[in-house]
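Here's the structure, in structure tokens; my notes come after.
Apart from one protein chain that is not included, each protein chain of the complex appears where it belongs.
Order of writing sets the chain letters: A, B and C. Residues in each chain are counted from 1.
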Amino acid sequence: MNEKVFVGQSVKRLEDPDLLRGGGQFLDDLKLPGLLEAAFVRSPFAHARISSIDVEEATKVPGVVGVYSAHDLPDVMRGKRILLQVPNPAITNPITQEPLASEEVCFVGEAVCVIVADTRHAAEDAAERVIVDWDPMPATGHCDSALKPKAPVVHSGMTDNVAGRFSLGYGDIDQAFRNAHHVLRERYEPHRGTGHPMECRGVAAIYDAVADAFRIWSSTQTPHNTQRGVVDMFEMPEDHVRIITPDVGGGFGPKNQVYPEEMVIPALAQMLGRPVKWAEDRREHFLTTTQERDQVWDISVAIDDDGKILGLKGTLIHDAGAYLPWGTIMPYISATTVPGPYRLGAYKIDVTVAFTNMVPTTPLRGAGRPQAVYVMERICDLIARERAIDPAEVRRRNFIPADAMPFEMGLTYRDGAPVIYDSGDYPEAQAKALARAEYDSFPVRQAKALKQGRYIGIGIGNYVEGTGLGPFEGATIRILTNGRVTIYTGATPAGQAHKTTLTQICADQLGVGMTDVDVVVGDTGMMPRGAGTYASRITVNAGSSVRMASIEVREKLLKLAAAKFHVAEDDLECRDGAVRIKGEQGDTISFSDLAKMTSGMPGYVLPAGVKPDLEASAYFTPPQATYSNGSHVAEVEVDPETGLVTIIKYTVVHDCGNVINPMLVDGQIQGGVAHGIGNALLERMVYDVDANPLTTTFAEYLMPTAELIPGCDIVHMSSPTPLNPLGAKGAGEGGTIPAPAALVAAVENALKPFDVRITDCPILPQRIVELIAEAELRKTGGN
Amino acid sequence: MKPAPFKYHRAETLDDATGMLAELENARLLSGGQSLMPMMNLRYVAVDHLIDINPVAALAGISIEDNHLRIGGMTRQRSVLESDRIVARAPIIREALGFVGHVQTRNRGTVGGSLAHMDPSAELMGLASLMDAEISMTSRGGERRVAITDYPLGYMTPNIEPDEILSEVRFDLWPDGHGWDFREFAQRHGDFAIVGVGSLLSLDNGGRIERAAVTLIGVDDGPIRLGDVEAALVGEPPGEDVFQAAGNMAAKRELMGDALVTSAYRQKLADVLVRRSLARAAERVGEAADA
Amino acid sequence: MIIENSIKLPLAMDEAWAILLNITFVAPCLPGTELTNIIDERTFEGAVNLKLGPVALAFKGKAVIEEVNPEMCAVRVSAKGREDRGRGSANADVRFRLSLDDQGTRVDVVTDLQLAGSIIQYARGASVIERTAQFLVDQFAQRLRTRIESGETPDPEAIKVGSLLWQGIKSTVTGKGRNGTDDA
Partner (left out) sequence: MPDGRHTREITLNVNGESRTAEVEDRFSLADFLRKVLGLTGTHLGCEHGVCGACTVLVDGDSVRGCLMLAVQAEGRDVITVEGLANADGTLNPLQQAFMDHHGLQCGFCTPGILTTLSAYLRDHPDADEAALREALSGNICRCTGYETIVRAALSAAENLRKGQP
């Protein structure tokens, strides 16, 4: 009895009623008795030594309880750095942040001192009066210059700025280039962008002296990562550190890191014996929350006359920022994502991860894939232009055919498993997207517009994304004595509606209604083992675990009822919160009674072999990532005189296998594309040559707003995966990944009359005007 | 991002306000707060006393007599935008105010607050320059009038003494049937203009340009009135090449560059926007006001 | 940020040299500057108050005469200041070089100013900070010149450094120094 009642339906969200009434409980909403608030003193310099810290004036500010720098923190923290999340042999310098910088600061915004007061206002008043004697040192502002010989060293004591090096590839690359009819080369530079969820980060903590235990709330995507960090820092047993995740106002990647404030705030709560809270403000978010995207690619491609790619090789310099909280995962993802949906004869890439005196970089929606897809799709467009082949045709000639699935690429994925595309029809995805976007008739539209003096263009962006990464995301299903079903999971939602999706799966298996299930998320006290929400992995992992655990509970219910009614289990069914004998007037026994039976209440006998409690836990462990794919087509108009880009139409074909809730998947795609449009046309984190951040307000860092984002025309394909019981794949980042590639290609296509070449991203209006001027100079034989 | 401490004072009347301004040290006026409060939250601006002049009814109001439009300093931007009396005589004002921030901004933002704050991209400063405005300051000692040309002294530094309140701005109205256009370049609605242009045109009965006013915003500390362009336009028939020449002339000026936007790009935008603005203004000559 | 400027002083080299080393005479020429404490002949504390529109900045810091190079007639002063409300830090390295010129002495001033903190983390304001810094240095030059032209002379007692160092180099400056008057 598991016919689909909810799975596959666009069920309305369980999360909405509370949120729509302003009833959400976000970090800064927590009302803890006797609460104190904290503010940090942060470095104005990108690189400096801390000579002295004078806190005397600060302590006199009304409302201030205490002012603390590194050496004031508990001894157990002395000289320690935060646990490195993703160790990897390729890392040469695995340096992470201290809770408070003790001797040296390596990016603007790194904290050296914290103030606790009765209000945030008073804490900030005191922060102004802390006098730090900085000894500024030269700083390195870009990953390219970081590797130059005389570049200032990001961390004094290190000899160079190399954080890690590795190479990967497959096939005989030298032979590919020997056989090449043509070799093309280009340099690409995606620039820094950030997540900017509308809710900034935040941490609150209570220390229970009697139990020597922490209760820590954090606006995080991965409470278990935070727990591991706190356990390592304070050397406490895991069950003494409970991380609770309240409602989270968006994550998008950067909230899956373990941050210094998640160490300092608990320490203060312990020292003061009172609850302490720190709510990050937007300025702090610009200065301290991890960012991403800065890379420099130098790529060569060997092709035959027909534009078939024989081999692709090159170098990637990845900006790690000042520290490595998440190891070198992102450049690794970039490197393994480049081939995408194409069968490259041979591939070789040498990657150098460089430190810079800027905020650390960690995965941000797409996690290195938007850049890799940008490079691969730009290479396809370069081939198309040089060989005068239609861009769609270049891609058609290089696609991995559908019948080649599962397709082993010859690379190893970030989880150590081989990259094997499990399912997907890439040529069909592009074909559907082109048809929907009326690609073939576009030249007519373009010519007509040109006559009216309007420049319109069209661009393609294909991608394949490894999703549903292990190791696991478990689930425990328990039926309480009141008959309600509870799901406990390590999944930690930040707006993706995990509670709704997981309830759909569980309710179908147990024959209950959507409102009969409660879901407990993001709480290490309730689900001791978990990984967390990132890399579009929850539906695959937690969803599969919920399904497995629900089936196990159902079987227990049937076994108990069968024993009670002396019938075969097959004659029974679960429906409306009870087990019924099939057919009319069949006897029924409610889940509640069955739960009482197994809860140890006197007066019952457990049948042989049935363990107490109506409960089951499952940890689905995927053998490898499952690969979603998609094809985006963007049509834009460009005003060549001002450089303004307007999006006319945005088409998305998306394949993430079986869909649990189509409404939610469409929401992820539309929201993901909006983020991608930001990365392509609006958002850029700008630093000066001394690594000072210059775009530190929303007046200069341009977030996409309502009038700029079109409604996407979304076409669904579904290639179920054999790798998990749901046949589902991840969908959280697919919208963002190819958007920059498609949009930049469309802008370049619109400017075909000017023969402009775009190799960086985002492409901003000023740059478009400059490129046109340069192109015209080239045409008129200028320098 | 909480403001530094200050003492709040509520001025019920103009005399209250001027009195407090005269007596209080390191004080500042609070009107709409849409420009001042962000700078106080970011702690760029810190004051000891904040004098709230919102309750001063006398400072709010719109009046039109013969060819002058008077707007009180505390008048909300929204009521100026929605005023049918204003759009009848000066339609450019509604078009320009549509660019000022967002709905929430204009619900609280005031005309006087924007002029006193003097952001280089302030649309209201552009209008004041374009329409030969005269700005009145009131202090305990009396009233002082400043022509818009003498008003900007430097970056966000208007010609207002510490003890003065910007009480009123008076715009010179153009005869009915004039052409108008206000446009700006920014990537998002409500952003600070990278470059903005305001144009007013009137034609003689031979169809030639009789009078022209063109102002740039976002390109210098204060708005720039393009006197040379205006002179070149007078006597010419409206047309693509005339407006093209006007744009080229505008682009020759030295315009501000900053960490994100080069002065060369501002010059390019000035060239394009002036041309387009004049063309649109010319189209509107003689049209009904709210076209 | 490098700011260059040059001042023409209607003085002989040695007079100009003496003035330049008299901080109490020179410092107030920088707008908004006040010398608050003379620690020793090379080290001084002061305050610089300036306004960027509505933003009032109050720097307190220290200046040190790092090098006095009589042969090259050059002086290097380093200054380090912190803004009162923690909104910014300023580190400046200022080099003065004297050379003869037809009307008297030319002083070339090269200021290498490194700013940090929230005041510069605002891209739209970047051009203003550069213009203000340039304006301040220009004002300094102009005020120094007018102060001298108005006949004011530094009070040698006010500052010991002038006398100490000045003695040592008097001969080279007035004599036939490498770039002395004969090859003007």
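Throughout what follows, contacts are C-beta pairs under 8 Å (C-beta built on N, C-alpha and C of every residue); 3 or more make two chains touch, one makes a residue touch a chain.
Because the structure is a prediction, the values reported are computed rather than measured.
*Asks:* Who does the absent chain touch among those shown?
*Replies:* Hidden chain, whole complex, touched shown chains: A, B.
*Asks:* So which of A:Pro99, A:Gly141 or A:Pro197 would be touching the chain we can't see?
*Replies:* A:Pro197
*Asks:* Can you say which of A:Ala211, A:Val444, A:Met601 or A:Ala699 touches the chain missing from this structure?
*Replies:* A:Ala699
*Asks:* Using the touch definition from the top, which of A:His121, A:Lys559 or A:Lys649 touches the missing chain?
*Replies:* Checking the options A:His121, A:Lys559 or A:Lys649, the one contacting the hidden chain is A:His121.
*Asks:* Of the residues A:Pro275, A:Gly667, A:Pro693 or A:Pro740, I need the one that contacts the missing chain.
*Replies:* That would be A:Gly667, which touches the missing chain.
*Asks:* Tell me where the left-out chain touches subunit A, residue by residue.
*Replies:* 12-13, 15-17, 19-26, 28-29, 31, 62-63, 118-119, 121-122, 195-200, 247-250, 252, 281-282, 494-497, 663-664, 666-667, 670-675, 697-699, 703-707, 709-712, 735
*Asks:* When the complex is taken as a whole, what residues of subunit B touch the one chain not shown?
*Replies:* 1-8, 10, 30, 33-34, 37-38, 41-42, 50, 52, 54, 78, 101-105, 107-108, 188-190
Keep in mind that, in the parts below, only the chains that are shown with their structure count from here on.
*Asks:* Sort the chain contact graph into one of these: line, ring, star, complete or other.
*Replies:* Complete.
*Asks:* Relative to subunit A, which chain's C-alpha centre is the most remote?
*Replies:* C
*Asks:* Looking at A-B and B-C, which pair shares more C-beta contacts?
*Replies:* A-B
*Asks:* Just the number, please: Cα centre separation of subunit A and subunit B in whole Å.
*Replies:* 43
*Asks:* Between subunit B and subunit C, tell me the centre distance in angstrom, where each centre is the average of that chain's C-alpha atoms.
*Replies:* 40
*Asks:* Any chance you could list the residues of subunit C touching two or more other chains?
*Replies:* Within subunit C, residues 85, 87, 118, 122-124, 126 contact more than one other chain.
*Asks:* For subunit B, give me the residues that contact two or more of the other chains.
*Replies:* 4, 42-43, 192, 259-260, in rising order.
*Asks:* Show which residues of subunit A lie in contact with subunit B when the two form their complex.
*Replies:* My answer: residues 119-121, 124-125, 128, 281-283, 641-642, 644, 681-682, 686, 688, 694-695, 697, 699-700, 702, 705, 707-708, 764-766, 769-770.
*Asks:* Which of the residues in subunit A end up touching subunit C in this complex?
*Replies:* 41, 44-46, 108, 127-131, 134, 136, 283, 287, 686, 688, 690, 692-697, 699-700
*Asks:* Going by the contact rule at the top, pick out the subunit B residues touching subunit C in the complex.
*Replies:* Of all residues in subunit B, those touching subunit C are 4, 28, 36, 39, 42-46, 117-118, 154-157, 192, 256-260.
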